[in-house]
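What follows is a single structure, written as structure tokens, with notes after it.
Here the complex is missing one protein chain, while the rest keep their positions.
In this document, chain identifiers A, B and C correspond to the written order of the chains, with residue numbering beginning at 1 in each.
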């Protein structure tokens, strides 16, 4: 039951955070020119909204897959989960900051995009911490054999590696960095996952029974 | 279980989105004349709020009916569902933009209403994509016979057709277009649905057992 | 299942609406005098927040009690429930408007309080509509005998009567009207309810089993 409530609470926070993304979209104020070009000028807001929406969507899928394999909830896991959610809830703020400066053409565009990447990195590292926590005996339904841990740890670290890349590219070009984050999110939704790993499992997702 | 969590996550997002509609209603600032005429001048906000509220309400009913017939969840469905929710979460922004320009009397009123229609169209097309996805064997509890697919595809496309109409009328008169969207939402709540189709089914809705 | 999802959706909307009330509380901007007197000047916001919080809390309790007795969900009930939620979601806006003008000392204070009462009245009348809907055979688990309908209809109308009173008093004194709404909400939480009626039932509330 505790686990069910952990899932429900996390789901609630993730659902609210993904919806608050839309509050970052500003309605053009009348009297500042025609509406359509104004909306066009806001393209960074819309692009940032879409990328963050799919990113949080992926977090939800991954959170679901990870927690479904956990067999017990202790205070360390609660803490790791809270830190993970703390970064998820920061995403709307980081998205708004990034979108505001994305096309500023100055050093600030790099900084704003880097801040965005740092928030996503914090989220990814929390997932890695959750994986490390789950390696102890009795904490998951299926124990990961020691000789497979290295491979799984690598898989779990992909998110952290991707966002490190997003961080690095931010200092070359903020829009390119955003595109990289967006492509990664879409790719991750469709990425094939080998059976029997700690990652999201297709056979589990395909079971529609309750 | 996966399907139950998909429903719960979607319900959460839809519930937050419908509630955020009210954030678009602006409180008149004291010192700008009497309150009652000011509230009267805000009628586009209230009309837009009501139309969007019932529209999202219908989306929730339809989402429920559609997902209840699905037998498995795969990554393509997760993606389609995320795209659907992306448009749902855009509705408060589109509503605020539309309400702001509804009575501007300029070209912008047409553009703002058209933007609103595009968001609803994106949502309706996502529903159509979900229907096409569900045609493959084993994805729904009850398979749709091939000779009935054409009729069902038409039914599923009604929303997309209505919002195409709303889009078209937007360029004639924005308030008329809003009225059309409102009438459609109310109509859809009460529309009789033939039994045995993929649409929302009365007999299912009437079963109160859990 | 349909009923369970109706409850979950309604609960979600009510939970978000009650939380959005806090967005109406404005943080004093530095440079406009000492903080404590500024917060003191905001007392209408805090009073309005508390009254609306308990009012929505009561709505949640009553909604729960009403729906728990319903045996089937049809499209008319879905529509009535959406109208009820439409008014619930308007409460944060009505609260903010009322709090802004509560102490303006002008005609606007009466208007703002009356608008607040109208929103609560709309919510109460939706509850009455839900009661009338439930009188048809087969729509509730326990049928209300015809000779008890009059008494129950009266009970169900108490909310509508109270808010009519709040509306009337609004034109005498807005703060007095707010106090009446607050006292009613607190009273209603503790009001004894005769067993076997359509109202919230103590024996049901007291059962802690899931």
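Keep in mind that, in the parts below, contacts are C-beta pairs under 8 Å (C-beta built on N, C-alpha and C of every residue); 3 or more make two chains touch, one makes a residue touch a chain.
Treat the numbers as computed from the prediction; the structure is a model and nothing was measured.
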item	value
Chains in view touching the one left out	A, C
Among C:8, C:47, C:71 or C:125, the residue in touch with the chain that has been omitted	C:8
Touch residues of subunit A, complete complex, unshown partner	1-5, 8-9, 12-13, 16-17, 20, 23, 70-76, 78-79, 82, 85-86, 89-90, 92-93, 96-97, 100-101, 104, 107-108, 111-112, 115
Interface with the unshown chain - residue positions in subunit C	7-8, 11-12, 14-16, 18-23, 25, 27-30, 34-36, 39, 49-50, 53-54, 57, 60-61, 64, 68, 189-190, 202, 204-210
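Criterion: only the chains that are shown with their structure count from here on.
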item	value
Subunit B and subunit C: spacing of chain centres that average the CA atoms, whole Å	26
CA centroid of subunit A to CA centroid of subunit C, Å	37
Junction residues of subunit B, two or more chains touched	8, 12, 16, 20, 23
